[in-house]
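Left out: one protein chain. Kept in place: all the others.
Up next is chain A:
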Amino acid sequence: MTTFQIGLPLPVLSADWSAPTESKTLTAATDRNIEPVGPHFLAHARRKRHKRTFSEDDR
């Protein structure tokens, strides 16, 4: 995947910022079928079947 470019600047850190203590999670996902087609799917299938991560796959 190519890298995005985001032209807007990140916000300035306020002086009184402290790291949040509360832990958050993502909204529940929806199960859908990925179409078993194309080179990127095959890479996905390989990772899934061999229980590999992206970075293990990169090596």
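In this section, contacts are C-beta pairs under 8 Å (C-beta built on N, C-alpha and C of every residue); 3 or more make two chains touch, one makes a residue touch a chain; residues count from 1.
What we mean here is this: contacts and distances are computed from a predicted model.
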Chain excluded from display, named as in UniProt, from "phosphatidylinositol N-acetylglucosaminyltransferase", "Heat shock protein-like protein 70", "Constitutive photomorphogenesis protein 10 isoform X2" or "Nucleoporin SEH1": "Heat shock protein-like protein 70"
Residues of chain A in contact with the chain not shown: 1-14, 17, 19-20, 23-42, 44-45, 47-49, 53-54
